[in-house]
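Note that one protein chain is taken out, while the other chains of the complex remain in position.
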């Protein structure tokens, strides 16, 4: 008799690391403990109290934790028959099986194997941390529909752009999409307000307005109270990884260096050969007045990362409905791909993220000066380094530590291949001119200077 | 402006260790991080994006996490005014404050300060683990009424006794009590079945039937499917600590050496001078045929631990309604005491449990032989050692490792002061005679021999 | 554009009478009112406030209420486009459409057309009343699984039979069946107690224990508190109709004249040619000691109503699991039939019930004496009249009015064709002998006498 059981409750959501730990080959002692406790709960109603006898009687019993696209399955071989009614497991016993899983994993991860097995790669561990923090915050909801759109864009945008982000949000809300942003003002608030009205009309009272932030940006871009799920990731890199693994699509509204950082991050990742088959729709969009802005961005990408990078996104000008409809359509492909690869519906495990995108970049003057920016680099490394450059500028503009460091040591010097640096300079100039660097009300003093090769 | 805020959701439930970590004096860096992030979310709607300016503007802002009987409170001094409507905090912002608390604590406990601060005592750490495992299993429910009765008693009892445990459970259920047991058959199942009917009549669909077990006993005493909250504690000592910290009252039905172990455990703890003021009603009860049984137990306690130990419990024979009514009345005292001492309503933090009751006792032949059992010991130490003796006998009777060890090495030799050993022997003999050692169906071969002084 | 919409909430559940009233051909004025209000709510966001213009613009708009197996559908032709997002109706507008339906029907049924259209047959009106009272009591739950088993049987049964009814209930509960009974003690309580434990193991906290009673029997057979849905039907005939239209299967345990009445009722109905295709499993069951009892009943049915009546039920002795499994299997046929005929899943509209089974029978001495009981009658009429005879005996045994009438006027005289009367007498004698007439504790004095032809 072979049977598979879906665990209930919180056990539907395990990280790959946790599953691995329960495999026989990883840790035999722990596996035996897990197997024996599982057999015990399946053996309810037994009429012996001799544990040895029980294990002997069911010596051909076996259990295995299997990874599946939507959470995990517990595979049982030759379990005691009394746990089943007409071949289906009694729900109470299914809950007990899940409790065994929960308590064994918890106790071991927390108090026994605090340092996970050595064979785990740093990248896998990092992803486990991102997953674990989001899971603890209940931001991964395996029982809900997969429909999360991340909206990136500036905290400092003009009223016209702001109104447009609300309209896009409204059309997304009408189509039952949930919204995730960096949770400050501007393009991070507009889509939530719009979606809120769309959800009200669709009678969705459980609409999600997720804000992902991190300690160094939260003060400059405080979460609007509409954000009903706020998560503070430990650093910018984990925050970015959180965005892309949680999302089923990404919208990029007009913005400044932070938005450029985000675009370079996602392009850099998707350009990695391991991600060639990934499905993740990216739409750059704004009102008709933003047309030029997106043409500039598009040229910059084309000239630095090339055509293959440009092929990863779509630009839609002044058509909120088309944006929402396009994402709705792409969602089918996204989910089909996840089914095919056995990936999670609410956390994209299969996306490969390289170390260079996971390691925290500290924007010191030294680090900024050392960034290698040249055409000769592999394209994803160039993207990673450009991402760091823009990240540093955000810090110098609005983060407390960065602002202080600039005040004390003068602007960052960023150098690199002349041609690219020229492009960077041009883009940053346009951000200054369009007041995208900081909220209006003060004159912007650049926190960087471009140093030619 | 000074204001206190109740955090929402999972943040209502922190261990004393976690609260301590967020105090300024424990870890200043962590405290600053927590304070700044909290200020940031209170500052929603601000119209500057300069983090430094914000911290300057609210330099007299302060935040403190305060322990309270029902969870914690967050005390704010001089928070930004826009977070409030007519003096009350906007709910969305209250949620954000809770999210900050959640993410800072989680990230730090799990990935930064994995080894908790050194100043923590092993006993405090042990209690934190018990709490943490129960909390992770959602067995501590701060939003529910405090009404949990632990029922101890034999897995192997006669039909008459079994029926009686159902009647007691029924009367408890009618009075809205929830039930916690060791989750095997017999006295661990009866009260749950009875309470289930009582709950049905009172339309309580959220009745709790908690089973606390541990890996070495679960096979011999598998959880009945009525158990709707199963928790597997890592060892017998944490399981016992779980029982007593979770409960608002304890019932002891007839049983064998396991039940004696439990009685000695709770008496040993309550006899400690630090617990002199504790309120925890203990009722020994059974049908009229069990009268002699309880008289034997009572004499045994009187002759080993003395009158002060006898004063800690009440014996009620053949009156299920009186048992339930007595516990209902005691509940008022229990809760009054917790309010007065600021203790938790669903987890008894203030009960002192000595190291000798927390350290796992491994029932090897050596350890059993070495147990000091003599009148000269402090009464709680004598209780602790007697508890270990009975614990070993349970292992030798039904636990897989114990049974194997007895088969290989012969029975445990237990020695001690003659007078006491005589009492112990007499009690164990009566258990054998009454078939309380093992489920009927086999002849009982003792796993121990009493060796006089 | 043609589109069908499922109404939400309480509007999923309309009686056939109510649907009929909204058809154009039944009442054109009311239909126009309904159509215009529906168009108005579909026209949200319109930018004219001229009602005439609106009706002109959508002159080809049409609406129709269509009967479907699971509630109703609203069919729209050419509705305003703005009510839809990508071809699907906005949920808020769907709710408004349902509100129009609700308010128009309610106001008209209650305050305008209090006497329903004259073309309605008394039988249809009667069924509407049964439905309406059950719906008002929320006993018809269109969103739940179809799985209700009615259990009939005596209020006065022996402990062995009682235990058996609990076991059957347990097996039904494990298979997620809900229970409906007449809500007194004995066979009406046992299945609920058993199912309660089965439901607890399957973690069904919404288990239904429906009690259908009526004012004249409620005192003698008061509902046990486990009954969590109590409905008091106005008379015994509506109560019986309630049982059979609500159920997906019927179990008959041992009982007295009331149980015989119920068996005759359901057989009489199913014997009607219009019900030849109906699927409604009936199982007579009891412990092995009840074997003779059921053989007696079976002979009685065979000799009075014939083989075709015997073919309508199955007798299972001493096998609770087989009873539950058989019903589980039959459920598939029952639901397949309802799908095929477009019948309701939770209220069997298509079952034909003749006037002679719906008209309240008042058990006066006169009426009892006048009952025609002879082989020459159509079989369902004979069943109907026998049903009345047993109904009268129940009244004479336990109902307040009946008992008083017997005390004042002596026993009922029941006459009829000799052969049948002999069978009836024999059956009643056995009920007396087996103490099925009244609860033990008193000597039974018959409330009837059989008068030969």
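Letters A, B and C mark the chains in the order given here, with residues in each chain numbered from 1 onward.
What we mean here is this: a contact is a pair of C-beta atoms (placed from the backbone, for glycine too) under 8 Å apart; a residue touches a chain by one contact, two chains touch by 3 or more.
These numbers were taken from a predicted model, which means no experiment stands behind them.
One of C:14, C:37 or C:157 touches the chain omitted from the figure, and that residue is C:37.
The chain that is not drawn here is touched, among residues B:57, B:328, B:365 or B:422, by B:328.
Which of B:174, B:217 or B:368 touches the hidden chain is settled by the complete complex: it is B:174. Here the missing chain is touched by one residue of C:5, C:76, C:93 or C:282, and it is C:93.
Take chain C: the residues that touch the chain left off the picture are 33, 36-37, 39-41, 43-52, 54-55, 90, 92-93, 95-96, 99-100, 102-104, 106-107, 110-111, 114, 129, 132-133, 136-137, 155-156, 184, 215-216, 218-234, 398-400, 403-404, 438-439, 441. Seen across the whole complex, the unshown chain contacts chain A at 193, 196-197, 200-201, 203, 205-206, 225-226, 228. By the touch rule set out above, chain B reaches the unshown chain at residues 85-86, 90-93, 95, 174-175, 200-204, 325, 328.
We take it that only the chains that are shown with their structure count from here on.
Over half of the residue numbers at the chain A-chain C interface are used by both copies of the sequence. Summarising the inter-chain layout, the chain whose CA centre lies farthest from the centre of chain B is C.
Annotation: 39 Å between the Cα-based centres of chain A and chain B.
Centre-to-centre spacing of chain B and chain C amounts to 50 Å, using the average Cα coordinate of each chain. Centroid to centroid, with C-alpha atoms defining each point, chain A and chain C lie 54 Å apart. Contact with two or more other chains is made by residues 200-201, 203 of chain C.
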